[in-house]
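Sharing a structure here in structure tokens format.
A protein chain is absent from this complex, but the other protein chains hold their places.
Right, chain A next:
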């Protein structure tokens, strides 16, 4: 009987703790880990800001393998967490499988896209990478002395072409005669983690005259930034602020404010509005990084021009072509 009472007590306690968790948010990091100095870590920072500013609580998990995606989603949903925020485009497919089973739970896929008609309880957060890339493209063109700038992409997917296309438009807006050399590292996921190829691509672009190179290539980009620093030219980082990697060599970084997206989603709580939102310049979803490490590289004139362009894009006076809208780029051939 005592055993039965104890068991009953434990069950009740568990039920209570589960009940207490109802209002908590959950965060799932994509493969790559919480402290990747990039995408996922930005998500973590947003969640920490939510905790500090609102006093709310959240639970998180780092995925270790592909098979854990659905499992993690289900366990959080089962435990009553709401909303469940995920980073990385690879989470959108598992969400389509799990979301219909928990209609009262809100799911957020950052950088992924889920059809809002079919899944009314999912929020897809997309970024206007082309707008941010446009700004760093302008900076690249202004910093370039040879009027030749480079772009190194990771895996050749439409998302990366979107970066390249926005960048090229920014460059040509400042210097219509400038040359943009664009290279993709590969066509398999290995292209995200091949810094050796990144270095070789950077060297090849430098030998063709490039003196500013924008890398949107994950781990491969680290090789590009390294080579740029070794060869004494400028580079541009991506996703999170990478200026600190090689102070004095990284001109700026194109920021994707994953932290803003996570913070907003968690702050909205279970009443989160679902659908599709695009974070662009207007709502500070993308931008460029300015800190102590690149303060000497960015002139006042450069900053003024870029900030003016930012205002014009927000006001709709400049329209930056989005590669993913029609799978074509007016200024760059792939």
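Here are a few things to note about the model shown:
Methods note: contacts are C-beta pairs under 8 Å (C-beta built on N, C-alpha and C of every residue); 3 or more make two chains touch, one makes a residue touch a chain; residues count from 1.
Definition applied: contacts and distances are computed from a predicted model.
One subunit of the complex is not drawn; among "TonB-linked SusC/RagA family outer membrane protein", "Multisubunit sodium/proton antiporter MrpB subunit", "Cytochrome c oxidase subunit 1" or "Simple sugar transport system permease protein", its UniProt record names it "Simple sugar transport system permease protein". Of A:56, A:219 or A:270, it is A:219 that touches the chain left out of the display. Touch with the chain that is not drawn comes from one residue among A:197, A:257 or A:310, which is A:197. One chain of the complex is left out; on chain A, the residues touching it are 32-33, 35-38, 40-41, 183-184, 186-187, 190, 193-197, 199-201, 203-204, 207, 219, 222-223, 226, 230, 245-246.
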